[in-house]
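Structure record follows, encoded as structure tokens.
One protein chain omitted, others in place.
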Amino acid sequence: MSDERHFTDAHTPIAAVADRLRAFNRERDWEQFHTPKDLAIALSVEAGELLEPFLWKRPDDALAREAIEEELADVLICAINLSQRLGVDLLAAVERKIARNAERYPVSLARGRADKHDVLREGVEPGGEG
Amino acid sequence: MSDERHFTDAHTPIAAVADRLRAFNRERDWEQFHTPKDLAIALSVEAGELLEPFLWKRPDDALAREAIEEELADVLICAINLSQRLGVDLLAAVERKIARNAERYPVSLARGRADKHDVLREGVEPGGEG
Amino acid sequence: MSDERHFTDAHTPIAAVADRLRAFNRERDWEQFHTPKDLAIALSVEAGELLEPFLWKRPDDALAREAIEEELADVLICAINLSQRLGVDLLAAVERKIARNAERYPVSLARGRADKHDVLREGVEPGGEG
Partner (left out) sequence: MSDERHFTDAHTPIAAVADRLRAFNRERDWEQFHTPKDLAIALSVEAGELLEPFLWKRPDDALAREAIEEELADVLICAINLSQRLGVDLLAAVERKIARNAERYPVSLARGRADKHDVLREGVEPGGEG
């Protein structure tokens, strides 16, 4: 097997990973369980598992790196499965969201501040969006 | 601007999205807030927001597609930010996890069953893994 | 030991459970870890563990009742620990929230509908709250 078949963030489009996952699920006849609702539940469960290794940790504590990587992978698998099920292009959605965030968090207002967009605009604009 | 600059699952490697996010965060001086722990919290919060549009929904109910796409994008943004912060290659981690799942869920055992790997193996093997 | 010492929803005020938990934590010198932020993380992690036994389950599937009870207990323990840490009276907060929900979801509008309050009011009121 050549290295090109290996997945990396540098080279592999998500579509190739989605293909691999679709074959994996089909072989096991798992599409029947993969309703959008259950895939969203699965993603939320995995997000909780990803959060667990950080619980009670202080800034200088060592992190359980391997566990974190594995849970991060699980989150991504759920996100890809859900996007496939709904026919959503994940990275196109990410691009739209970055554009929206650029509007909500203009550099002039957001620089060095961790506040949400509605708080950022308090005192700046009369109304503000929801 | 040519179409090549647009993100799609078919063509864009995650590394290109990560570059865009890194520039976005740097312009706003947000790296100071992006500890691994807070990024994992952010991902979990977004996973909850992604789950909300499915709450109380029955199989035939219409889904709030636009909201779901936006929350899915937020989850992915958090996952990419966290992977960058930790130096994890997301898709390499996904490939390793798929390989692990292939071992845990062999087709012969898992076909048509939604049980977890430890339940699947009950009665098949004396011990079983954790 | 007499039965009065046992906790039940019918008889035990949360304050008595909080006392027991405070002693438990103090004996182990765990208050140092119990920042409000980490207790909120803990509660979220436990909520994910509570959700997991429902994943992929269809309406008629059997539920892992014992696991669910244990995770529900964990959620409550986190909620009580967090309320103690912040000096919040949980049930007073619940009463306030029920009153708020009664305003947001008047019987005349909400009866038989699972919509959120802002959706419920669409077409009923010109503005609507956030």
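Worth a mention:
Order of writing sets the chain letters: A, B and C. Residues in each chain are counted from 1.
Criterion: a residue touches a chain if its C-beta (ideal position, glycine included) is under 8 Å from a C-beta of that chain, and two chains touch if they have at least 3 such contacts.
In this text, all values refer to a predicted model and were calculated from it rather than measured experimentally.
For chain A, the list of residues touching the undisplayed chain reads 41, 44, 48, 55-56, 114. Although one chain is not displayed, chain C still touches it through residues 6-15, 17-18, 20-21, 24, 27-30, 32-33, 35-37, 40-41, 43-44, 46-48, 50-51, 54, 57, 59, 63, 65, 68-70, 72-77, 79-80, 82-83, 86, 88-98, 100-102, 105, 107, 110-112, 114. Although one chain is not displayed, chain B still touches it through residues 33, 38, 41-42, 44-45, 47-49, 51-52, 54-56, 130.
Following the convention adopted for this analysis, only the chains that are shown with their structure count from here on.
Two copies of one chain, chain A and chain B, form a contact in which over half of the residue numbers belong to both partners. Listed for chain B are residues 41, 44, 48, 114, each touching two or more other chains.
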